[in-house]
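Every protein chain except one is present and positioned as in the full complex.
As written, the chains take the letters A and B, and residue 1 is the first residue of each chain.
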Amino acid sequence: MAKQLTSEALPVDLPGVKRTRKKTKDTDNLTGYLFILPFLVGFIALTVFPVAMSLYLSFTDYDMLGQANWIGLENYQRMLTDDNKFLQSVKVTFFYVLTAVPFRLIFALAVALLLAKVMVMKGLYRTLLYLPSVIGGSVAISVMWRQLFGNEGALNSILAQLGIPTVSWLGDPAYAIWTLILLYGWQFGSSMLIFLAGLKNIPNSYYEAAQVDGANAWHRFIKITIPLLTPIILFNVIMQLIQGFMAFTPSYIIFGDGRPLNSTLLYVLYMFQRAFTFFDMGYASAMAWMLLLVIGIFTALIFKSSSYWVHYESEGDK
Amino acid sequence: MAIKRKTWQLIAQQLLLIVLTFVMLYPLLWMTVSSFKDNSTIFTTAHSLVPNKLNFDSYVEGWKGFGGITFTTFFKNSFIITILSTIGSVLSSTLIAYGFARIKFSGKQIWFVCMMITMMLPYEIIMVPQYIMFNWFGWVNTYWPLILPTFFGTPFFIFLIMQFIRTIPHEIDEAAKIDGCSKFMIFSRIIMPLIVPAMMTSAIFSFYWRWDDFMGPLLYLNQPQLYPVSLGLKMFSDPDSITNWSALFAMSTVSILPVFIIFFMFQRYIVEGISTSGLKG
């Protein structure tokens, strides 16, 4: 993994690499390691073992109840050549990630911008709009969501009133995934909050200066807000991408097992089924590492591109 | 004229927000209203947002819990787990984030990549090996597996706080250094006050995630006396037998209150944080 990422791609500066401005005398190994010590201890003591073991298990036929027998690359082979459900889940997941993540981020940014302007009862609105994110995985949502999207549900009633043809949201394989995408967008609270905090961090003086220069609202947004928000946008994009790929609960609580016709079979849902319903933990571990590879590549690409579009105040003008 | 336009803008803003909030909160309202309905009428009157009567029995019935263990116990446990792990997580993540964002040391890149990787493996796969490990440590049926790991930082928060630190101009550090500040002093006196919004954001997330966490407590706690609220809520339902829906919804509603209150209390530090000083820009 480390090889794939160049120093430019990472949000951390490396000593001795051409790009960094400062000379090696700024390197402070002791202080650096002191600060990240908690992470190191936790990583070595608590994280390495389970992670390494899951990698090992991906080469076995482990079923959790008995012995794990080494079977080499068989799990990976079967996954890529002999499992239609796997391919289906990959397809569903890519579609989900590529629609739900931008949807949530754009919505969250729009609401954050709106909230940043509001003067009356702003605390209350912020709180209320964050609330949907708070009941995410509860049973109430699964019951409620099915009521909303049912044939005689609220959404179809509204569509009918507007004269738009209604749709079988839960039963039509072409539409079922959209109920999950809407659910993902609905829980935009955490991204919104991070955007709000990021907006707060933009010094007012920049806007004041721009106003003196006669820049209009749109210009200020494009020239100040967006560039200064890019570190936060980078964070949100990467984290939402990771979360999107790992999404599991929404499909699990609403459709259960990928119905209809496996159109909501998200990758991690299928992995979970293999592990705990079919007792195929070895295979599920292999799926997890395959997922890690894919997310890793995406993340690396985004980090790599970030040197072109993310603006860090701390790096200033070179 | 200008004032009038502003008034209209304000009204439009408010209207938009009210509509948006209502749409967003509809499922939540539905749950709360359902908690007041009779258990048997929840589904037959699902379309109505007006309960036929205000039935507080479900709250009483729900609070009683299971086999003599009430929700008082569950709430107490949740608070212990949540508060401790939130404090641990936010403080350690802030430290670590500063190390990654501002100090140059060899091997940093590799550790950063390691940290990112830990976020890319689904917990469902890690949980069995992790259980085996914590079982060796003798930590099963204690709060250790739920609280201790948070004191080693949470990757999500580390990365978040890092991104915020990186929006702070280096000049500030330089100036402080010239004044004779050590790295730790720069961290605690200059950087920390500036990233309060990020820390508060992390605290709010951490509180909610821990509060809502179900799989961890389910795996590691055996005795219901130790269960948090998130587990208590799951004990109402069994797909094969009677589910006391109204009690379930009642307790779900109550369980959101602390999250709501914490959020309401802390959110202003995110947006009206103390970082309005002239340090920036």
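In this text, a residue touches a chain if its C-beta (ideal position, glycine included) is under 8 Å from a C-beta of that chain, and two chains touch if they have at least 3 such contacts.
We adopt the following convention: contacts and distances are computed from a predicted model.
Among the names given as "L-serine dehydratase", "Sugar ABC transporter substrate-binding protein", "Anti-sigma-W factor RsiW" or "Protein-arginine kinase", UniProt records the absent chain under the name "Sugar ABC transporter substrate-binding protein". Remark: the absent chain touches shown chains A, B in the intact complex. When the omitted chain is restored, the residue from A:49, A:76, A:94 or A:279 that touches it is A:279. When the omitted chain is restored, the residue from B:14, B:106 or B:188 that touches it is B:188. Residues touching the missing chain, restricted to chain B, are 39-40, 42-44, 46, 66-69, 80, 84, 87-88, 91, 127-128, 131-132, 135, 140-144, 147-148, 151, 188-189, 192-193, 214-215, 218-219, 222-226, 231, 234-245, 247 (touch as defined at the top).
Chain A residues in contact with the hidden partner, per the touch definition given at the top, are 63-66, 143, 146-147, 150-151, 153, 168-173, 255, 257, 259-262, 273, 276-280.
Methods note: only the chains that are shown with their structure count from here on.
With centres defined as mean CA coordinates, chain B is found 16 Å away from chain A.
Residues 10, 13-14, 16-17, 20-21, 24-28, 30-31, 34, 46-47, 92, 95-96, 98-106, 108-122, 124-126, 128-130, 132-133, 148-149, 151-153, 156, 158-160, 162-171, 183-184, 187, 197-198, 200-201, 204-205, 208, 212, 214, 233, 237, 248-249, 252, 256, 259-260, 263-264, 267-268, 270-273, 275, 280-281 of chain B touch chain A in their complex.
In the complex of the two chains, the chain A residues touching chain B come out as 1-2, 5, 7, 10-15, 20, 22, 26-29, 31-36, 38-43, 45-47, 49-51, 53-54, 57, 64, 111, 114, 116-120, 122-141, 144-145, 147-148, 154, 186, 190, 193-194, 196-198, 200-201, 203-206, 228, 231-232, 234-235, 238-239, 242, 246, 248, 268, 271-272, 275-276, 281, 284-285, 288-289, 291-292, 295-296, 299, 312-316.
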